[in-house]
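Heads up, one of the protein chains got dropped from this complex, but the rest are sitting where they should.
Note that the chains take the letters A, B and C in the order they are written out, and that residue 1 is the start of every chain.
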Amino acid sequence: MAYLAFQNINKRFPGVQALDQVSFEIERGSCHALIGENGAGKSTLGKILAGVYTADEGGMVLEGQPICPTNPLAARHLGIAMVHQELAFCPNLSVAENLCLGDLPRHAGWLDKTKMRKLARAMLAEIDCDINVDLPINELSTGQEQLVQIAAALGTKAQIIVMDEPTSSLSLHESENLFQLLAKLKERGITIIYVSHRMEELFRLCDHITVLRDGKHVSTEPIPATNPERVIQQMVGREVKQYTSQHLHKDLGEELLRVENLCSPGKFKDISFTLRAGEILGFAGLIGAGRSEVAQAIFGLDENATGKVFIHGKELALRSVVAALKMGIGLLPEDRKRLGLVLTMNCRENTSLTILNRLSKLGFVRQGQERSMVQGYVDRLHVKTPSIDAPVAGLSGGNQQKIALAKWLARQCKVLIVDEPTRGVDVGAKAEIHHLLDELACQGLALMVISSELPEVMNLSRRIIVMRQGDIAGELARQDFSQTNLMRLMAGIEAKAA
Amino acid sequence: QTKKSYTIGLVAKSQGNPVFQAARVGAVDAAKELGKKYDINIKIDWRTPNEEDAQKQAEAIEQLVLAGADGIAVSCSDANKLTDAINSAVKNGVPVATFDSDAPASKRFVTYGVDDIKCGEQVMEELAKVMGGKGVIAILAGNQNAPNLQKRVQGVKNAAKKYPGITIRDTYYHKETPQDAAAKVEQVMQANPDITGWAMIGGWPLFTDNALKWQAGTIKCVSVDALPAELAYLKSGHVQILLAQQVYEWGYRSTEHLINKIHLKKNPENVKDVSPLIPVTKENVDAFAKNWEKWLPK
Amino acid sequence: MSANNSPATPVRSRRLRLQEGGLLVVILLLGVLLTVFGGSVKVPKFETNAEGERVRVFRTNESGDKEPVLVEKNKFLNAQNLAQVAKDTSFIAIMAVGATFVIISGGIDLSVGAIYALASVLGALVLQRCGPEGAHAGLSPWISVSLGMLACVGTAVLCGFLNGGMIVALRVHPFIITLGTMAILRGVAFVITKGQSIGGFPQAFRDLIRWEIGDGLSLVPLVVMIIVTIVGGIYLARLATGRRVYAIGGNELASKFSGIQVNRVKLSVYIISGLTAGIAALLSIGYYGGATSGDGQGYELNVIAAAVVGGASLAGGKGSALGALLGALVIQLITTGIVILQIDQNYSQIIMGIVVIVAVVLDQLNNLLAKRRLLSHSK
Partner (left out) sequence: MSANNSPATPVRSRRLRLQEGGLLVVILLLGVLLTVFGGSVKVPKFETNAEGERVRVFRTNESGDKEPVLVEKNKFLNAQNLAQVAKDTSFIAIMAVGATFVIISGGIDLSVGAIYALASVLGALVLQRCGPEGAHAGLSPWISVSLGMLACVGTAVLCGFLNGGMIVALRVHPFIITLGTMAILRGVAFVITKGQSIGGFPQAFRDLIRWEIGDGLSLVPLVVMIIVTIVGGIYLARLATGRRVYAIGGNELASKFSGIQVNRVKLSVYIISGLTAGIAALLSIGYYGGATSGDGQGYELNVIAAAVVGGASLAGGKGSALGALLGALVIQLITTGIVILQIDQNYSQIIMGIVVIVAVVLDQLNNLLAKRRLLSHSK
């Protein structure tokens, strides 16, 4: 008998059938991959197991006992924990407090802070993560937050852990740590449900793979019995074409962006580089290397930034988003929930937010034009949404990311900075996004691509700048691209001069 | 030798109510006149809460004592709450006079004004007179949580018992702004067109000029207070009688009593110094209006 | 591409319609309740005489006395009463539309009552000067009325600008800034008037705002309220600037990242809130003919309550102008209802409190049901 079985799970949301008669089984101590396009229902399934949602119909059986956790606490009592895709913390509390929130260590009613810190440190040490536990959460970068999230789930000593895209904003190094940890967990007999869009990971880590498509169960197979192409075929239902970057074959245009000695105390210092029209410049680095901070500073969001930025030879007034936008800079931020989207608005309103002026006549938003523009992007990026008027908060993580990106694609900037553009996006759509970025470069845009996925930067960029601890550690030209070269620079081991 | 100087604290019920502004003018005038008369300096220290709040009044009295006031006049929002504050002021050597609303159990040496229950009774009696002793009336009463207004309501009801021909529809409360009061009158008349008389124990709606939308005389109205803005209704015949409280005298007489006490060491003949309500009608309205030239704050 | 957005439109608009539908149901219910249980009332009959004045009709009864002719009407459902309800609603409703802007943007404006008072007082002072007993009584009615309006509305806009400017420049929470200006502006109004009532406006001004049609219905406040709601509604729903108000209320940081000039939008909503307070003040001094520094005391809570009952979310990002109007109407109907049903006034506060909560609960329930229905449709 299977350890955990899903039986005919149904879940509806307004306008969508998120899960449709999903049944499959999971073995004890296995690492079970869950894959599917954005909006296929992976997170929903995980959340039902973790007690965040309850299924409309169907049930789950754990070791022969039917279970029905109605809230996260009940799930936890059943030994189920979840690493959520959308990072959920109390921003005002410290790392330690967040980590121990569910079960604060008490000493006769008093909060035992020493013990809390110790516990938190132990939880972080478990995943080999080195973060000051007294920092408030809102001072962490997205990647660090993700690590804390993983530590929190592991810290509950659960028997079943659902990991919903745990590596989506981790770089290679941190991911590697996580994989080792997962292996250890498996040895301990802990069952892992692993959701990811990174195919390599799944084939390396997992024992079984379940594919979902449009809320329906497609297949559950042991890993050795399948291969990536087959899985993609199952989840997308068609071939995914691999794009080769076209822009590399075009000539570069004039210099569009020039950054000179950009500094921000405590974040980064002396950043200088240039970017030409038609060029894609990759930014690599470990978590907390300061890539996002540089991007935000160029976009005018860093109040303490000093240095010089030139757009098309004209100096840009620092510390002003308005100026940056006027000069044609765009930034897709990495934290889509906090910085990228207005969750109270719908897809249409979010997408048109950056171009309201262009879309309006005498102050009135031209709704027809708006609709057709948004619909175009929604179709192009395969956003799975019941309609363009559906609230963006109801979209799956990957689809939210697509909306956030569409917003900037619509803006048609001269210099576009994209920070983790494909975070949480499925393979099909990822290829489409890469294609789009490539197309933009061909059209003569200058792009800065920040990504923690090395294959992504390597595939797209003409050059890669590697950052380490707020410094530029080095720059690689296309011919020198290799994982080892990059890793060396990222980790601080000097690469041989190329 | 420098002139002797006295500070008189004046604590009324609420800053925004124009009747107390007139009291303040009265006190200031008294300070000037008495100062000249006795060759002393008198300063009026006005410490009135923005909105009616007995606790704030008590605090104001305590603060005035600490700040060295020589005498205090207060119009008590809540007699119970102010009794101890008054007593402790007296104990600290600061004599206290009350005006408008008294704290009878306290050690104030004099009280000037009319009893609120009597005031209500008088309103009803005047109204009954002009209505010929029969009809349906409504009482308009402002903030329902103000004890002095409740006493006036009580007075109206007491007096109404004497007139079997008169029924009271209800007591209507409103936020104490002229507009809310006027709107309330309109609403009540909409719903109860059979009402033939209004007993207004506070004249809030009469500060607007559009409160009484009936043909003059068809419905009788008696109201407390006769401020300048209210007098027009007498002239137009919408209001038959305004019972003027001696608002200017509240301040003037209180100051006089206090100066008598602290400077001349003279106690009033009677602890209760009754100030009658002055009926203002169409006949004497012009004469009465002249008073306001003196009573308005400059 | 255009094919698959056709099913989307009805989903959204249907839900929107239903959203305010909850309140409409509450209002209808209250209306029916008042019509049925309010009973009827006999009122004197009026006619317009030769001089164009409305006078009562009299007849001589059996005993030879002159007696007014009475007609029977439903207490609630008659033109006079409905006009009265509309007029009483209008002041709060107009301000609530402005407050809705502020609330959607994620802010709060506690100073509307004080702005209302200061605008009333300054407008009244100017009008008094131009009034029959004023120093400038000779001015042409047009000029004097315009001057008064300008003083009243201008003051209010200026106050709104002050609020917005301080909120943006000092980066202090709007609750504190507007709490401060609430005291400051009322204090200024008091100092200016010395606590006295100001009246005696030019007749032209009074006639304009009290202009009556038919059987003594004065509809100017009603019309202004409807205009303000429509303009506000269009601003919020159709204009790019309106979209920005929702955006900064939903996520200020993300809006900033999208290049919205957050400060400018914030400034604008406080100015709009001031403006609506000014319009309400203008109507009120015109209608009632007097102003004191105590006017509008405590209105801030009524106004915010109307906006919130009307569906605005204090967390920002949600709300509508029509909702604000309906919210104000619900609250006014309760007040009117208590008078019409002749419920003991002593219980009026208790009833008011309960009905406000019940109205919001019902509204919420309706939204929930709408969602449910949507869910089952999508099956």
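The rule is short, and it goes like this: a contact is a pair of C-beta atoms (placed from the backbone, for glycine too) under 8 Å apart; a residue touches a chain by one contact, two chains touch by 3 or more.
No experiment lies behind these values; they were computed from the predicted model shown.
Visitor: Under the definition given at the start, what are the shown partners of the omitted chain?
Guide: Over the full assembly, the chain not pictured touches A, B, C.
Visitor: Thinking of the whole complex, not just what is shown, which of B:T48, B:S223 or B:Q246 touches the missing chain?
Guide: Candidates B:T48, B:S223 or B:Q246; residue touching the omitted chain: B:T48.
Visitor: Which listed residue, A:F89, A:Y194, A:F283 or A:F299, touches the chain dropped from view?
Guide: Missing-chain contact among the listed residues: A:F89.
Visitor: Can you work out which residue in A:I26, A:M60, A:L119 or A:A152 touches the chain that's missing from view?
Guide: Checking the options A:I26, A:M60, A:L119 or A:A152, the one contacting the hidden chain is A:A152.
Visitor: Tell me which stretches of chain C touch the chain missing from the display.
Guide: Listed in rising order, the touching residues are 110, 166, 170-173, 175-177, 179-188, 190-191, 194, 298, 301, 304-305, 308-309, 313-314, 346-354, 356-357, 360-361, 364.
Visitor: Can you list, in ascending order, the chain B residues touching the missing chain?
Guide: Counting only chain B, the missing chain is touched by 15, 45-48, 50-55, 58-60, 62-64, 66-68, 77-85, 91-93, 143-147, 149-150, 153.
Visitor: For review purposes, identify every residue of chain A that touches the missing chain, sorted by number.
Guide: Within chain A, the residues touching the omitted chain are 52, 71-73, 76, 82, 84, 88-94, 97-98, 101-106, 109-111, 117, 121, 124-125, 130, 132-135, 152, 265-266, 304.
By our rule, only the chains that are shown with their structure count from here on.
Visitor: Between chain A and chain C, what distance separates the C-alpha centroids? Give it in angstrom.
Guide: Once rounded, the distance between the two centres reads 46 Å.
Visitor: Would you mind pulling out the distance in Å between where the CA atoms of chain B average out and where those of chain C do?
Guide: Distance between chain centres, rounded to whole Å: 33 Å.
Visitor: Where in chain B do residues touch two or more of the other chains?
Guide: Residues of chain B never touch two or more of the other chains.
Visitor: Quick one: which residues in chain A touch 2 or more of the other chains?
Guide: none
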